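Entry: chain A
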Amino acid sequence: MAHSGSGSLVVAIFHAYSGPNAAFGPEAAAGCFPAEKLINAAGGVLGHKIVCDPTDSKGDPADAVPAANRLIASTSSLVGVLGGGSDTATAVVPLFAQANIPVFSTTGQASFDHSTSPYFWRILSPDPAQGGAMAAAAKKLGLTRVATVFGNDSSAQGSAPAAIAGVTKLHLHLVTNQTIAIGQLSYRSEVQKLASAKPQVIISEADPQTSATYLSELRQLGTIPDLITDPVSQEPGWRKAVIGAIGASNLNARDYAVVAYAPLTTLAYRTYTAALKTIGKQVSQPMQWNSDLYSVADYDSVVVMALAMDMAHSTSPKVYNTFIPKVTNPSAGAVVVHTYAAGKVALAKGKRIQYVGAAGAIIFDRWHNAGQGFAIERYKNGNWAVSSVLSSAEIKAAF
Partner candidate 1 sequence: MGVLMSAIGFGIVTASILAVSSVGFTLQFSVTNVFNLSFGSVMTGTGFIAYALNTSGVSIWASMAIGALCGGVISVALNWLIFGRFIRHGISRFGMVIVTIATGLICDNTIQAFVGPTFYAYNAQPGKAFNLAGMLLTGQELIIIVIAAVMMTATHVGLKSTRLGAAMRGLSVNASLARACGVPTRRVVAVAWFASGVMAGIGSVALFLDTSTFAATTGSQFLIMVIAAAVLGGVGSAEGAVVGALVVGLATEITAAYWNPELKDVVAFVVLILVLLVRPQGMFSQLSSERTAVG
Partner candidate 2 sequence: MRSTSAPSLVLDRVSAGYGGAAVIEDVSFSVRSGEVACVVGPNGAGKSTLLRAITRDAVLISGRILLAGEDISETAGNDLVRRGLAWVPQLDDVFPILTVRENLELGGYSLDRRRMRARVEEVVAIFPLLSRLLGRVAGQLSGGERKLLAIGRALMPGPSAVLLDEPTAGLSPEMTQLVLNTHVEELRQSGVAVLLVEQRALEAIAVSSEVHVMVDGRLRVSKQARLLTDGEELARLFLGE
């Protein structure tokens, strides 16, 4: 684990690689390694190379805490962390913060909505916003008989209350509301109940195995109604499992993924995917993550760290941390850049910059939360495509 070789700067990927959330690790790695590649190709940060270093949090606080402490102790050149998913963030974010290491987390937990930790940064919207957006999507699609089916895991339970509340606020008809135990061997009775409630649409989030089992049993009872899902359904593992259960055509015909809106056609995004193609050595089948917003956000996180270091003229985490919003938030006269290389050049010329990344503009509030708008995406011709964008008025109505 001695990556602290001459002059390299370590960005830790601190996520689960094993256990139920084992997809978190590869997902974040698919963001980190392209950034590493592009930054180093542009000459590195202040003469240093960036190195991504995966550590398994096992998705469990009791395992994550010693792993985090070991990581901090054994990696003197640790400059930033991608990590602390919803499974471990509350336990490990304080540890990194205490060591003055900036943490870019993908947790959706509401407990970080008003985080006062100076080292905590969150690019993606928190879970409740996600839940509300899913309800808003049902309204927008004109689907009035709504069922909600959420797993009892922490990630799904983050967005479930807001989704259910949103359905009521929007005067939609909530025909049934199910919390299902994840990883069960069958859900036939739950499915039977759902089918007899005859929903037009199911708003749902659950892990791959649970969703696959549930939907396959639902299909056995007849046709599957429309589905409103969240970015989890864009994870390759989820799609693989559910397609195995109900077939690709069924899934693609029904699934409306409500995801943080990032127009994945920008220069920043194209730069990211071009680099993603080349990291097959570090991440298996990297292109499976090409439209995964968590990966995209993690890519942006590393670029932001590097730009902040350039702007601060320092690789010291404590120093560059305060420069993070200065390279992302809009300011008068700032040059909008979409890649690390462009940002580095602009900064070298003494200009102010605003990095608009692959996930879109990143505007941190005073609690270091950014958050995006939301769009409804559908899977067509081998890719996710935006079918409509939810306006902020539409989302607000759900709260």
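Candidate entries met the following condition: all candidates are chains of the complex that A comes from, given by their letters.
The criterion applied here is as follows: a contact is a pair of C-beta atoms (placed from the backbone, for glycine too) under 8 Å apart; a residue touches a chain by one contact, two chains touch by 3 or more; residues count from 1.
Computed from a predicted model, the values in this text were never measured in an experiment.
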Selected neighbour of chain A [touch, this complex] from 1 or 2: 1
Contacting residues of chain A [partner candidate 1, same complex]: 17-19, 22-23, 152, 178-181, 183-190, 192-193, 196, 208-209, 212-213, 216-217, 219-222, 237, 240-241, 243-245
